[in-house]
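Omission of a single protein chain aside, the complex is shown with its protein chains in their original locations.
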Amino acid sequence: MRPIVYVGLCIPAVIIVAASFTAGEALRFPPEGFSLRWYRAALSSAPFMGSLWTSVRLACLATIGALSLGLCAAMALDRYRFRGREVIRNLTLSPLVVPMVVLGIALLQFLASMKLNQTFVGLLAGHVLITVPYVVRTLTASLVLFDRSIEQAAANLRAPPWRVLRLVTLPILFPAIISATVFAFVTSFGNVTLSIFLGTSQATTLPVQIFTYVEQNYDPVLAAVSAVVIMVTLAMILVIEKVVGVEKVA
Amino acid sequence: MAAHASQVETAGARTRLLLLLSPLAAFLFAFLVLPMLGLLRTSFLPGERSFGATGFSFEQYVKFLGDGYYLGVLAETIGFGVAAAFVSLVLGFPVGYSLARLPPSKRRWRLIIVILPLTLSLVVVVFGWLVLLGRNGLVNSVLVGLGVFETPQRLLFNRVAVLVVLVQQFLPFMILSVMSVVTQISPALEQAAANLHANRFTTFRRVILPLAMPGILSGMTLVFILSASAFITPRLIGGSKVQMVGSLVFEQVTAILNWPFGSAMAFVLLVLTLVVTIGANAALARLFISRGISRAP
Partner (left out) sequence: MNARALTESSNVVSEVTKGPAPQGQAVVTVQQLTKMYDTFTAVDSLSLEVGQGELLCLLGPSGCGKTTTLSMIAGFVQPTRGAIHIAGADVTRLPPYKRDTGMVFQSYALFPHMTVAANVAFGLENVGVAKVQRKRRVGEMLDLVELGHLANRFPRELSGGQQQRVALARALALRPAVLLLDEPFSNLDAQLRVRLREEMRRLIDAVDITTLFVTHDQDEALVLSDRIVVMNKGRIEQIGTPQEIYEEPASRFVAEFIGSCSLLEGTVRDGEFRTQRGISVPVAAAANIERALLVLRPEQVRLSGPTGARAFDARVENSSYYGGMTRVRLNAGGESLLMEAHFAGADVPKPGDDIRVQISPVGVRLIPAP
């Protein structure tokens, strides 16, 4: 039974990639012929390219934001005991379990009341909100295993706190930081629901663009675009695998 | 030497802690706490518009919980959650277990296959299913080609399809949860059981299952919550035939523009997930105490 599960897990992705190479006019599987015409069509489609650029920009900024907020918070949560520690930890990780539609509607109303709805800033805030939990969770997993005596050894060897951070702590945390970056990027890049609620017509993200198209009709351009998303995502996973090993992350 | 985490004893430490924590704390307050409070407030507004509205009323909740149709959708949503949780348990447990027992070299590629649906954009996954199950999709081509059916069948826009897609999306969470907990069950325990004349089934029932329960519970909770919250899947795969609370909320907010009602529905959904989470945590805590398991999966 197990191989069926593995097949079932990757079947949608495989289908899309296969169908995207069709030479025919319609989306069917198995595809008719082999051609790159739909990739060319995707590349020359302004809405898709525009939304791709928006998605990349958004994901980069959200990742930077999430890393800054998340790295500091993860260190604080791991290394200090204080009242309210668990409350803050749960609050930080809550976007992982709060229904995305609920976050969407709540943020939309909040931003609207501040006249920030349908702005890039509002969308960015939403993306940071949903990526910070991944950053904090990934970093926390690594921090928990961090042998503090290594930092004490560095201090004992005459390194002041700033040097300890730069020469010892951060280099050792580097694989976790890379993981966190990739997770944040992938989460922001692929997000649909929140982006639908908070998005603007000028700045649509790629997944939202795909969603709008899918609702109406689908032709192979969509498959090509989706295939690009799949390949980007897969590439990022392989980056994690190389740097850290998929094990540690799961 | 010293403890891993330290009590905040000095003024210097307090400043450092504040500096590290306040950016995120402020951000969460502004973009999580306040919006949620706002949502709660809006759900208690009367009428159908929230801009400039005042007053306090239960009417939105009454409208939702008092109407057969909406209650039906809520029941279906819960039903989908429960069904997805159990199906993913049945499918996911063997996979998670085998992954835990495999040597690292064999594990790599399988894990990548498991993680891919997690990280891949939902809309792409759902689109893949649309292609798979559509009139010209793979399944229909195979069925017609094999002569099982004469014409392509309508496989989409029904409950089964929605369930299948939900399970495929969230199965990885179950697999990872099971894998994580089984990794902590030393193979020596299974060997000991065999040495004490337990067959495979008994070993599973009396050794593995109880010890894996925290992971099973976590996994099922997560799958339930994610499935019950779904919106893209029922909308695209279920069409107008299958409604879940998530898609109703979306409709209210974007099409019908009845924000108070939409907020109330959203809040009901939130309460549902909170109740399940808290219930699961309580059950997990009791499990840890009674089983003496020392680490959470």
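In this document, chain identifiers A and B correspond to the written order of the chains, with residue numbering beginning at 1 in each.
To be clear about the criterion, a residue touches a chain if its C-beta (ideal position, glycine included) is under 8 Å from a C-beta of that chain, and two chains touch if they have at least 3 such contacts.
The model shown is predicted, which means the values in this text are computed figures rather than measured ones.
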For this session: Check the options A:71, A:136 or A:154 and report the residue that touches the missing chain.
Result: A:154
Problem set entry | chain A residues touching the omitted chain (full complex) | 147, 149-150, 152-161, 163, 167-168, 171-172
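In the analysis below, only the chains that are shown with their structure count from here on.
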Seminar exercise, completed: Contacts from chain A onto chain B in the complex sit at residues 1-2, 5-6, 8-13, 15-16, 19, 26-30, 68-70, 72-73, 75-82, 88, 91-92, 94-95, 97-110, 113, 125-126, 128-129, 132, 144, 148-149, 152, 183, 186-187, 189-193, 196-197, 207-208, 210-211, 214-215, 218, 222-223, 226, 229-230, 233-234, 236-238, 241, 245-247, 249-250
Exercise. Of all residues in chain B, which touch chain A in the complex?
Worked result: 1-2, 4-8, 13, 17, 19-21, 23-25, 27-28, 31-36, 38-39, 42, 50, 91-92, 94-95, 98, 104, 107-108, 110-117, 119-132, 134, 136-138, 141, 168, 171-172, 176, 179-180, 222, 225, 228-229, 231-232, 235-236, 246, 249-250, 253-254, 259, 262-263, 266-267, 269-270, 273, 277
